[in-house]
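Yeah, one chain of the complex is gone here, protein chain that is, but the others are all in their spots.
For reference, chains read A, B and C in written order, and residue numbers begin at 1 within each chain.
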């Protein structure tokens, strides 16, 4: 009996398992790529994962808050594209770069808040509201222009081209720093603020949260606002990356962002997950793509099949690891008569985030 | 700028040891036994036309022992194309070919390619960059010209003094091919007061959408339509079906003109259902190969290498049909 | 203010739900320093009164005064700010969060702007110790049983309350010790001058702890009484609105079982959950499973019904032997199982009462053997009448029913499958006195007609009154069996405490 308890106590908690398995599989994939392709195992290839995906990391991290409350935001990709068009056209008219960034962030915040308000106030399903938001943001950018606009603003150019050198001549971009800061803030907010925990509570049970006296309406609006803000910030970062505004940018990227969250261990049903998850998810799909690119002989359709297959393999392995470790959850019965031993070993749950 | 295979952390990665010959000037011809590595970033496989382009490149370079082709499909996403170029750079290819999905947003990555001394050839669409030296050459056609040719041929065929109401099936909203084909066409049509575009709607470059939109046009304007201008052949083929189902004769009752020149369009011309197709040649492989070889030989290249293209209608199209590859 | 002053006053409160007049012109007064019982049959409107008070539902009309000042709470949050804290009938906590977070969310301790997890964990442990609970507060709440969750909800409310504390059936899943623990805390709070509203269907508890009783019937006020001046029988009479006689308390008079064994489990084991249990039930026999909270009673029932798979052991049903079981198979073999956690494993919230009742029967018949609507209605009506389920229509969504009526619907679901063996895990939890008696009578009648019943109940008295035989579990192990005249609370408690009796038969393994 004692032994049993010990073993169970040592178990990694369910949330952690997914994060661990994701990390493990990322290492595995990266290792496989390095063995198979010359040039794969280099700092720059590794950094490129972050450079190329900085905007996605930001967007997915913002989205994660929404998903943890049990909602969804399908508008993120369109908002990024919209922001790119807005900034490009404003810059074209000669507006100050920082003013443009501020305007973009405000747009994102308002857009997100409006979506959140509709969802919360009228009890509409997030799928529908944000789907309309997706149409709206894409459509609105067509009102500005159907062309792509190149950005020639010197501030944007210099930010875009600024290289932060790490390990020799290898570099990362400013956007990577922004993305990592966003992730760090998100992790902090999720664990160390009342709001962060309330987000998890709402995801666990909205009804209970209301009855426990949490300001659920405010939280709901706020998570969509965060998602809108992150989309706008992602839009700015994406604009640095592309130096252009175009309404056809990032068609279907919302699925990438959602997939990143899920691969990173965030349950779409809400209530579970860690905020580093999206980052790991993005890196994982980044590696998959890099492998496919290094492979270099796949035709279009085989590329699709390969990407999907690797994704499948990844998710499958993740499930297998999780199921194997999970077994059946122990129901711990403490009672006045037979107090259960305290189990100090499960610290892992909270020290690990 | 530093060259990429330099000192520092890079040496810690096994992949970078040895075999780093082309950090010198790119014009130096490669060692006899060394293949010229070409990285080709293709948009995707969204149409038969694009597939023909891919096939042409693959055939040209895949069957040539002098070359090694690295192919990457971006699935319609610019980010993927940028990633692909970065990957090519880190793989140290000798040349990059890029069929850009959009015109803008290439500055940064092309600079990286330039810093790595890798020539970049653009295929079928060009890019907007402040510094023209970021790419070596653009090989492809002129969408505006295609639009103009479509309009000119139509006016020629129907007669300049006839009253003609045109409906336009646009490509994907915002796509440069759609923008320019519309622009070129509009320019010519606007110059003739007898020709009017009465409705314009996006058919997303697809047959199904082309048919659906045409159906709606026919329902609302019916007999008022004398001509259809489709931004690509697929939409035109869909529109032809819609016209037939509506009870009119495409090619006779309604004049149909489109762009691309795929084989099915030639067949439609043969059957008298399509009037004109303006060719937009996807078989760019040979031209690209020549350009790369010229570049390696140190020649200066033209900035815009125009592809060989033509306008097909009537007997000319029927004669050309047996030789169409795609 | 002194003890006895009016703390909370509700005047002329009305509330209508579609098709139901849940409250009509109800008055309610709570004084400082008292424990006030709110009593009534299932569906009388007790929970509704609490919910309109705390802003879960808006009230149609009526006024509320707190300390003499009119108040309107539009949400539980506002009610909390006014000093009213509540444990609702259906436990409302977030099981995905840790125990500590559930205790403190909404008011998490902070240090330099950030949540102070250390302090929170320490505080939580201390808080729970007041209720004599010793839990790992870092674990997620879902790792604990309903009873523990109930205690956590109480702890949260107790800690937050300042003025008014409302407890809606807090004791329904607690055992005697825990109830005593809770009462101790309640008495302390009362002595500190707090007003406590207490809802329960256990009359003993009412007489033990409360000072005053307000009785509701059919959404209307019957009256307010001092507990000490109201006899038990008149209390019940007021509640059910008719004369209540001792005969309504049904007891087992004679055993009616035959020697034919309906179900025999032999050394059913499941690692980490239950040690070998052997048990057989004869036709028409009522067997009780006794034990403390967490002794493994539900676990055993889950094994029989195939919710969990046994690692070893065999089950014999009729002539057939089974190594593994699943619910569908079990139902087809004539087993019915009324699980203890109504909200999670019992009701299907969005469906109607009719659909909830026929669900298991339909599963038994199979997907293509559809029960025609007419027949469904017949069945539903029969059980609504039989169990006196209080509802405006059988097409009402089940989650709009009161807690006790939901329980009756679940019972009806299993009776409709016409089982040979019915497992009832806490069948009378949350059910009012009147109906409890009826359910007991029903059990006895069913047994008489040849149905075998395995009953798990925390109310020992109830089990003693219906069962032919009681099997005692302790620490997830079978420790003994009592039958016939030996069955009384004392002997059972003794066996539980000592683990004595037939323990040689089931040698203890491990520590």
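We adopt the following convention: a contact is a pair of C-beta atoms (placed from the backbone, for glycine too) under 8 Å apart; a residue touches a chain by one contact, two chains touch by 3 or more.
In this text, contacts and distances are computed from a predicted model.
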| request: Write down which listed name, "Dihydroorotate dehydrogenase", "Nitrogenase protein alpha chain", "ABC transporter permease" or "Heme exporter protein B", is the UniProt protein name of the chain that is not shown. | output: "ABC transporter permease"
| note | Among the displayed chains, the hidden one touches A, B, C
| query | Quick one: which of A:95, A:132 or A:167 touches the chain that's been left out? | reply | A:132
| remark: Against the hidden chain, chain C presents residues 305, 307, 326-328, 330-331, 337, 339, 344-351, 355, 358-360, 362-371, 413
| field | Residues from chain A at the interface with the omitted partner, ascending | value | 118, 121-125, 127-129, 131-136, 138-140, 142-143, 146, 255, 258-259, 262-263, 267-269, 299-305, 307-309, 311-312, 315-316, 319, 323
| note | Interface residues of chain B toward the undisplayed chain are 44-48, 50-51, 54, 170, 173-174, 199-202, 204-209, 211-213, 215-217, 219-220, 234, 237-238, 241, 245, 247, 264
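Basically, only the chains that are shown with their structure count from here on.
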| query | Could you name the chain whose CA centroid falls nearest to the centroid of all protein CA atoms? | reply | A
| said: From the mean C-alpha coordinate of chain A to that of chain B, what's the distance rounded to whole Å? | reply: 34
| field | Chain centre separation (chain A, chain C; CA means) in Å | value | 42
| task | Let me have the rounded angstrom distance from the C-alpha centre of chain B over to the C-alpha centre of chain C, please. | result | 71
| field | For the chain A and chain B complex, residues of the former touching the latter | value | 34, 38-45, 48, 51-52, 142, 146-150, 152, 157, 160-161, 166-170, 241-252, 289-290, 292-294, 296-301, 303-304
| said: Applying the document's contact rule, which stretches of chain B touch chain A when the two form their complex? | reply: 2, 4, 6-16, 39, 42, 44-45, 51, 54, 69-73, 75-80, 82-84, 86-87, 90-92, 102-105, 107-108, 111, 128-130, 172-176, 179
| Which residues of chain C touch chain A in the complex? | 56, 75-77, 79-80, 86, 88, 92-98, 101-102, 105-106, 108, 110, 113-115, 117, 132-136, 138-140, 142-145, 147-148, 156, 175, 177-178, 181, 271-273, 292-294, 308, 475, 510-511
